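First the structure, which I've put down as C-alpha cells, then a few questions once you've had a look.
A single protein chain has been omitted; all remaining protein chains appear in their positions.
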Amino acid sequence: MTQISWLIALIPAFPLAGFLLNVFLVRGERANGTVASLSIVAAFITTVIAVINLAGMAAESRYIAITLWDWLAVGRVTVSFGLWFDPLTAVMALLITGVGALIHIYSITYMHGDSRPGRYFAYMNLFVFAMLILVMSDNLFLLFLGWEGVGLCSFLLIGHWFDRKHVAPGIVPSEAAAKAFVANRVGDAGLLLAMMAIVSHFGTLSFFGSDGISGFVSKLTDASFTTISLGAFGSVGLVSGIAFLMILGVVGKSAQLPLFVWLPDAMAGPTPVSALIHAATMVTAGVYLIVRTHAVFDLAPDASGWVVIIGATTALIGATAAVTQFDIKRVLAYSTISQLGFMIAAAGMGAYTAAIFHLLTHGLFKALLFLGSGAIIHGMHDIQDMRRMGGLRKHMPVIFLVYIVGALALSGIFPLAGFWSKDEIITHAWYSAQNINVTVILLLSSLLTAFYMGRQVALTFAGDVRDKDAHPHEDLGTMKWPLYILAVASVLGGLMNLPGVHWLNDWLNPVLHQEAELFTLSMGIFAAVTVLLATASGYLGYRMYSGAVGARIKPGDEDPAHYYLGDIWKGFEMGWGLDYVYQRIFVKPYRTLSTFLHDVFDQQAIDGILVEGSAGMVGRFSQAVARIQNGNVRTYALVFLIGVVVLVGYVVIGA
Amino acid sequence: MLPTIFYIGLSALLFVIGVCGVLLRRSTLMVFMSIELMLNSANLALVTFANQRQSLDAQIMVFFVITIAAAEVAVGLALLVMIFMRKQTTNIDTMTTLKG
Partner (left out) sequence: MELVIFVITAIVAIIGAVAMLTSRNAVHSALFLLLNFGAIAVLYLLLQAPFLFAVQLIVYAGAIIVLFLFVVMLLGAERDEEDANPIRWQAPVAITMAVLLIGEIIWVLVRQSQDGLARVGSSDSDFGSPAQIAQALFTTHLLPFEVASFVLLTALIGVVVLHQRRS
C-alpha cells in the first residue's frame, strides 16, 4: 500500500524534474525536447502502473491517498499537500500524461529552429506538473495551486513569441497572454471566494479527508438548509452560493459564456500549446471541477440549471462563431469553446459520466485536429489563413488522412469517438433531463459542428492551392507518430463507453455513483437520426466550400456567405461581439480613467505633492537638523545629558 | 551609622557639579577634571551601597574603577598633549572635526 502511495507521488514528480532540468541544467534544443518528452512518457508509464493497481482494489475503497506534508496550518484549518488518486483522477491523469507525452514528442519537430526551445519545453513540463497537481490534489487549496499553475503556464506559453508584434490572424502574443490571464483572474476570484465559504462553514478544504469521509463533501448534506445573508440582497443558500462562485471559476478556466473571449486569442501561442493547454487539458479543468465537487451541484439545482444554460448557450455561440472563421486555428478554438459547452451542459444536467466521456474523447480528437493543423501550418511556412490554402490533399496526404479522421470524430460521425460521447450528452438531455430547449440547442450546435468541419476540410484540402506563392510540403519528423496514435485513438475512443458495455461508467461509478443508463431502441433511433443529420450537415459544408461557394473565395476576401447573411455573419465572426462589448464597457473607460490618473493624479498629486513634496520636506528638515551637528563636543555632551534626563525622567516618573 | 540617603545625596550633588563642569568649561583639562569628579561621585555611591548591603562586591568594583581611571587619565592626558602640540591650545571648542 505504501509503495503504491509513493508511486502516485512520482506521477507529478517526473514533469517537475523535467521542468527543473530544462531550466537549470539541460541546454540545447534537441536535449530540451528529449528530456521534456521522456519525463512525460515516464509520468504516463507511472500513471498506467498506478491505474492497474487501482483497478485491483475493491470498488468501495478504490482510491490511493498520500499526504506528502502538511502545507499550511492556519488556526483550525490545516491544508495538507496530499495527493488523491481515484478512478476520476486516473482517467484525467491518463489523458494529461498520454496526450501530453504525444504533444511533447510532436513539439520536438514543430519547435525546431525556435529561438527559445529550453523555455518552451520547461514551461510545457511545468504545465503538465501543475495540471497533474490540479487533478490529483485531495483538497481544494492544492487544486487551486494547480489551477493557478496551469493559468500561469498558459500565460507564459501564449506569450511564447512575446517579441513578435503580430502573429496570424492579427493578434499580439503579449496582449493575448495578458487577456487570458485577466479573464482567468475574474473566474479565479470566484473560486477563491468559494473556498473561503467552504473553509468558514466546514473548516476543511479536503474533498474526502484521509479516511474518505471526513472532507467537506460528506458534510454538505447537513448544510443544505444553511443560508448566507447578503444584506440588502436577501439571502442565498450556502451550497448554492458555493456552487455559483465555483461556476465563476469554471466559466473563466473552461472558456464559457461570458468569459470565453480569451480562448480564440490564445491561439497566438505555438500550436502544440493550443493542442495541449487550450484543447485537451487545461480548459477541461472547469469540467473536472464540477465533476469532482458534483456533490455541491447535486444539492444546488438552481446553480446546476445555470450551468446547463451557460453550457448550451456557449456551445451554440462557439459553433456559430467557428463556422465563420478563416484562421485554421481559430475555427478549432471556437470549436473547443463549443465542445466545452457540451461538457458543461452535460455536467449541469447531472450527466457527469457523459461529461467526462466527452472530455476524454474530445481531448483525443481535438488534440489530433490541433496537431494536424499545426502540421499544416508547419508545412505552409506559418500560413494560417484557410483562404490561402486549398488543395493540400495532394501535398500533404498523411495529414489529410489523419485530419479527416479528427474532423469526422468531432462531427460525431458513426462510429468514431465523438459520436458516442456527444450522442450520450444529447440523449441524456432528451431522455433523462427531458429539456427540449437544451436538446434543440445542443443538436443545432452539433449540426453546425459537422458543417464547419466540412467547410474547414474543404477549404484546406479540396481543390487547388489558392495562394500561388505558398510552397506546401509535408515534412513530419517526430510529428508523424503522435498524429497516427491520436488518429487511432480518435477512431477507437468510443469503445470506452459503448452503450450496453459502459466500461467508463462502471469505472467511474465508485466516484460518481451513477449507474449506466439503459439502452433502448428509441435511443438508437434517436442516435441514428442525429448522426444522419450530422452527416448531411457535414457533407453540405464540404460540398458548399469545395464547390461553387469555395470557388469564389479569394485570399483576403469575405466569405461568400457574408453576402447573404450580412451583419449576422459579421456578428458570428466576432464571437457575438462580446469582445466589442468588453472593449466598450471595461477597456475604454479603464483606459480613460488611467489616462486621467496618469496626467492629473499621478503627475500633479503623486509626483508633485507626495514625491517631490516629501523629498523637499525631508531635505529642508535635514538642513535644519544638520545645524545641530556643529562638531562641538560640548554640544554633543549636552544632547547626551538631555537624553539621560528624559530617559531617567521617563523611568522614574513613569514607574 | 548615618542614613544612606545622606551619602547618596552628596554623591548626586557632586555628580551634577561634574556634569556642569563638562558642559560649561571650555578647557579640555577642566573637562577632564570634571570627568574625574563624576567618577569619584559614582565611586562614593558604590561604597555607600556596599556599606548598606554589607557586600564587598561594590568595593571591589570601586577598586577596578580607580584602576581604570588611572589608565584612562594617563592615555587621555597623553592624547591631550598631542592635540596641544598640533593646535597650540586646549580649548575644546576648536576641536570641531566631527562637524557634519
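Think of it as A and B in the order they're written, each chain with its own count starting at 1.
Here is the rule we use: a residue touches a chain if its C-beta (ideal position, glycine included) is under 8 Å from a C-beta of that chain, and two chains touch if they have at least 3 such contacts.
Because the structure is predicted, anything quoted here is derived from the model rather than measured.
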item	value
Residues from subunit B at the interface with the omitted partner, ascending	1-10, 12-14, 16-21, 23-27, 29-30, 32-34, 36-37, 40, 43-44, 47-48, 50-54, 56-57, 59-60, 62-64, 66-75, 77-82, 84, 89-91, 93
Hidden partner chain, residues of subunit A it touches	630, 632, 634-635, 638, 641-642, 644-645, 648-649, 652-653
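Rule of thumb we're sticking to: only the chains that are shown with their structure count from here on.
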item	value
Subunit A and subunit B, separation of their C-alpha mean positions in angstrom	79
Residue numbers on subunit B that touch subunit A, as the complex places them	19, 22-23, 26, 92-93, 95-100
Complex interface listing, subunit A residues touching subunit B	626, 629-634, 636-638, 641
